[in-house]
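Structure provided below as C-alpha cells; questions to follow.
A single protein chain has been omitted; all remaining protein chains appear in their positions.
Naming follows writing order (A, B and C), and every chain is counted from residue 1.
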Amino acid sequence: MTLEGALLLGLMLFSLGLYAVLARRNLIGILIGIELMLNAANINFLAFNYFIPTDPAVAQIIVLVVIGLAAAEAAIALAIILKLYRQRNSVDVDAMQLLRSTGAEASNE
Amino acid sequence: MSLHFAIAAVVSLVGALLAVTQANILHAVFGLAIALVGVAGVFFTLDSPFVAIMEVLIYVGGIAVTMIFAVMLSSVSNPKERESAGRRLLAALVAVAFFVGGALVIAHADFGPGKKLPPSAWGLEQVGRDLLGRFNLAFETLSIVLLLAIVGAIVIVRKESAMPANADEEAS
Amino acid sequence: MSSTSIGLVLLGAPLMAFFVALVVFRKNHLAAMMTVLLSGAATCASAVFLLATKGGTPAEQASRAWIHAGGTSIEFGILLDGKTLIMGTVVSVITLCVQVYSLSYMSHDPGRGRFFAFLALFEWAMLSFVYSPSLMQTFVFWELVGLSSFFLIGFWYRKPSAIAAAKKAFIMTRIGDVGLFIGLILLFQTAHTLDIQTLNTMSVATGNFDSGRIELITLLLFVGIVGKSAQFPLHTWLPDAMEGPTPVSALLHSATMVAAGVFLFARFHPLFMQAELTLTVVLCVATFTAVLSSTMAMVASDMKRVFAYSSISQLGFMLMGLGAGSLFAGYFHLTTHAIFKALLFLCAGAFIHEYGTNDTVAIGRAGARKLRVITLGLIIGGGALAGFPLLAGFFSKELIIHSLHDKPLFLAGAYLASFMTAYYTFRVIFLVVFPNQDSAVQVEEPPADSHDDHHSSSLPLHAPILLLTVGAIAVGWFGDSIASVLGLVAYHPSLPEMAPAIGVALGGILIAWFDFGRKSAPQTGFISKLAPLHTLFKNGWYLDVIYKKLFVGAAQAVAGLLFGTENHVLDKASDMLGQGTLTIGETTGKAQSGRLPLYIGLAALCFSGAIIALGLEMMR
Partner (left out) sequence: MSELPILSILLLCPLVAFLVTLVLPESKATAIKAVNAVAGLVTLVLSVIVWAQYDETAGGYQMVEDIPWVADLGIRYTVAVDGVSVVLTLLNAIVFFTGVLSMWTLEKRVKEFFAFMGLLVFGVFGVFISLDIFVFFFFYEVAVLPMYPLIAIWGSTRKEYSAMKLTLFLMVGSALLFPGLIALFVESGGQTWNLVALSEPGTFSEGFQIFVYPLLYVGFGILAGMWPFHSWSPIGHVAAPTAVSMLHAGVLMKLGAFGILRIAIGVLPLGAAYWAPTFAFMATVGIVYGAFVAMRQTDFKYVIGFSSVSHMGIVLLGLNTLGIDGTNGAVFQMFAHGVMTALFFSAVGFIYDQTHDRDIRHFGGLVGQIPVASSFFIVAALCGMGVPGFASFWAELLVFIEALRVFPLLGIAAIAGLIFTAAYILRVLGQAIFGPKNPDWDHLVEPTAWLTLPRIILIAVLLFFGFAPSVMLDMIGSVTGGK
C-alpha cells in the first residue's frame, strides 16, 4: 500500500464519477456521480495525511466535514429533484433548459 | 495491510463501476452503496476507523437510503432507459482523458519521503479534541448548514397546497 | 453735481425706465409710456446740459474695472469728450422727438407700452455705446443696440415679414460683429488695453503698432462697421428693417443703430488714419455703396424704402468723408443726417398713417399736400438730403466732397451719388406736392394692412416734426461750433469750390422737376425708359436673391449635410455600437444551451487537457 496506490484509487473513482455526471440523464444518476467524486477526494485527503503527515488528525476532520456537507447536499439535491419531478414529471437533465439563451427576447426595442 | 487495501479498493471500484454503468437507477444506487463500503474499507486501512464508521453510517445508511427513496418516488416512468451510445462514449472519453492526465501527474510526482506518526495522534480522542477545539468553527458551521439543509429540504418538497398560491402557477 | 454724475443720470434713466415699463406695460400702457417719456426728457436735458457745459473742454472720464482679462482690467464707465457729447445730444434729442411722436403714432397700438419699453432700452444701449470709454463697453452696447433694434423691427411679431426682417437685420449685423469682435480681441492683444483714449493716443505716436497688424485690425473693425452701417455687401437688411413701426425706422436710420458704425469709425479715426490700405478699402466700399443704393432709391415706389436706400447712400457719404481723412466732414454729416433723416421718416410715417399706404404715388394722389406741416417737413428734410443750398445737408456734403478733392475717382462717385440723391429726393417731393392724377404711373405698393382711421394731426405728431424742421434748416450753420467742440477747425470751402456740387444737386432737382414736377409730367422717371436697368434697380441689383441662393442656401446645405452626418453617421455609429454589443451577446448566448452535462463536460475536458499538459511537462 503506497501513497500512489491510494491516489490512483481516488483518481479512478473520480473518473468514474465524472463519467456518471456526464453520461447520466437521470438526475439521481448524476448525484451518484457526484458522491463518487466526493469520496475520491476524501480518499486523497486521508492518503496524503497518512503518508506525508504535517498535522495529525486534520484530514479526518476534513473528511468528516465533507461527509456532513455531502449529507446536506444530498438532502437538498434530492428535495429539488423530487420537486422537479412533481412539477415536470421528469428527472431528465436534458429537459432542464430553462436558462438557455433564446436570442429573441434580447434584441433591441 | 496491503491486502486489506487491495480488497477494499477492488470492492469500491467494482461498486463504482456498477453505480455508473447500471441502466436501472436503483441498481446504480446499490452499486454506490457497495462502492461506499469499499471506500470505508480504504479509510479503515488508513488508520481512520472512526471516519470509516461514519462513512458507512452516513453514506450507506443515510444518503444511499434516501436516494433509494427518491428513486422510488420519482423514476417510476421509465427507470431502465439507457443513454445513447454516443453520449456515453463522449463522457467516457472525457473521463479517460481526465484519468490519463491524473495518472501522468501521479506517476511523475515526487512526494518525498513519508514518515509515520504514532497511532495515538490518529486516535479518536485526538479527532474529538480537534473537532471541538481548533476546528470548532467548522464544526459549528457544519451543524448550521445541516440544520438549514433539513429546513430547506422540507420547504422545497412541501406540497403545493401548502405554498402561497401564485408561486406555483407561474412555474407550471 | 459733477459732470459724471449727470452722466449717470443720463445713462441710468432710460435703463430704469426700461425695467419699469417692462413690468407695468401689461397693466398700464400710459404709465409705461410716461415713464419712458420722462426718462427721455431727463436724458435729453442732461445731454444738452453736458454739451453746453463741457463742450470744448478737455475730455473727462470716469470708469471702474468691469472684468479682468489678459492681465489688465477692462473698464466700464463714461467718457465725456467732444465726439461723445455731440453724438449723445443728437441721440437723446432725436429719441425724445421720436418718443413724443410715438405718443400719437402708436396711441392705438395694443403693444404701445412694450414699444416704449424697447425704445428706452434702445436709447440706453445707444447712449452707453456713445459715451463708452473703452472698446469693450462699445462692443457690449453695440450688440445691445442690435438686439433692441431686433425687438423693435420685429415689434409686430405676428407679421412674418417683420420677424423675417428682424432676423435678417440681426444676423447680417452679426456677421459684421464677428469681424469687429475678432478685431477687438486682436487689438486687445496688440495694445493690452481697450481704453479708447489710450488707444488713440498710442496710434498717433509712431512705432507703437506694427503696420500690418494695424491694417488687419482696422479692416476687421471696418467689417463690423459695414454690417452695422449697412454698407455694401451687408446693406440689404436696412431696407427690410422698415417693417418695424415708422418711429423705429426714424430712430434706426438716423441717430441710432446705423449711426453706430459711423460713430465707431469716427471714434477710432486716429487709428484708421494709420492704415492706408484700410482707408482705400473704406473709400471704395463707401463710394460704391453710395452709388449703388442711390440707383435703387431712384426707382423705389415705397416712400420709406426710398429713404432707407438714401440712408445707405448717406452713410456711404459719411464714410467717404471719414475715409478721406476729414473727421469733421464725416462727423458733421452724421449729425445733420441724423436730424433730417429722422425728420423725413417722421413725415413719411405721418403720411402713411394718414393714408394707409406706403406708396408715394398713392399718397400724393390722396392729397397729401393738404397736411401742410408735414409736407413742409418733407420739403425741408428732402432739401437737406439733396444738398439744397443753405440747408443742413448742404454744408456737410460740401465738406465731404471737398475732402475728396484729390481723389478724382471717388470724387466722381460722390458727384454721381449726390446727383442721384437730389433726383430721387425731389422725385418723392414732387410726387407728393404735385400729384398728377392722370399720369401713367401705377400704384405699386399694396395698402398697409393695419391701423387706419385714427387720423391724428395732433400736437405730439407735429411738434417733433416742426422741431426737426427747424433743426434741418439751422444745424448746418453751427458747423463751427461743432468743430470747436470736437477740437477741430472747420474748413469753409469757397464758392467756386462749392459750385460743382451745387450744380450737380440743382441738376438733379431740375431733371426731377422735368420728370415729376412740371405740369403733366409723366411721373415715371427716365430710368423706366431703360427697362433692364429699371428692373435691375427695382430688384436691388438682385443682391438679395443672390445672397439667398448663395449664402443662405450654402448655410442650409451645410446644415443639411451635417444634419445627415449626425443622423446617419454619428448616431448610426453609436447605434451600431449598441447593436454590435447585442449581436455579440446573442451569438455567444447561443452557447448557453442550458445543457448541464455539456457545460460540465467542456469544463472537465479543459481541465483534463490542462493536467495532461502538466503531466507531460513533468515527464520531461
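Quick note on the criterion: a residue touches a chain if its C-beta (ideal position, glycine included) is under 8 Å from a C-beta of that chain, and two chains touch if they have at least 3 such contacts.
All of these numbers come straight from a predicted model, not from anything done at the bench.
K.L.:
Which listed residue, C:9, C:24 or C:186, touches the chain dropped from view?
P.N.:
Answer from the full complex: C:186 touches the omitted chain.
K.L.:
Going by the contact rule already stated, which one of C:65, C:530, C:550 or C:619 would touch the omitted chain in the full complex?
P.N.:
Answer from the full complex: C:65 touches the omitted chain.
K.L.:
Decide which residue listed in C:118, C:131, C:170 or C:232 touches the omitted chain of the complex.
P.N.:
Here the residue in touch with the unshown chain is C:170.
K.L.:
Extract the touching residues of chain C with respect to the undisplayed chain.
P.N.:
Touching the chain left out of view, chain C contributes residues 26, 65-70, 139-141, 143-144, 147, 154, 157-160, 163-164, 166-167, 170-171, 174-175, 177-178, 181-182, 185-186, 188-189, 555-556, 558-560, 562-563, 566, 570-571, 573-575, 577-578, 581.
The definition used in the following text is that only the chains that are shown with their structure count from here on.
K.L.:
Any idea which two chains share the most contacting C-beta pairs?
P.N.:
Chains joined by the most C-beta contact pairs: A-B.
K.L.:
With chain centres defined as C-alpha means, what is the inter-centre distance between chain A and chain C in Å?
P.N.:
Centre-to-centre distance between chain A and chain C: 90 Å.
K.L.:
Where the CA atoms of chain A average out and where those of chain B average out, how many Å apart are those spots?
P.N.:
Distance between chain centres: 7 Å.
K.L.:
Mind pulling the residue numbers of chain B that touch at least two other chains?
P.N.:
In chain B, 87, 90-91, 94-95, 98, 102-103, 107 touch at least two other chains.
K.L.:
Which positions in chain A touch two or more other chains at once?
P.N.:
18, 21-23
K.L.:
So in the complex, the part of chain C that touches chain A is made up of which residues?
P.N.:
578-579, 582, 585-586, 589-597, 600-601, 604
K.L.:
In their shared complex, at which residues does chain A touch chain C?
P.N.:
18, 21-23, 93-94, 96-101, 103, 106-108
K.L.:
Using the touch rule from the top, collect the residues of chain A that touch chain B in their complex.
P.N.:
Where chain A meets chain B, its residues are 1, 3-9, 11-26, 28-29, 31-33, 35-36, 39, 42-43, 46-47, 50-53, 56-61, 63-65, 67-76, 78-83, 85-87, 89-91.
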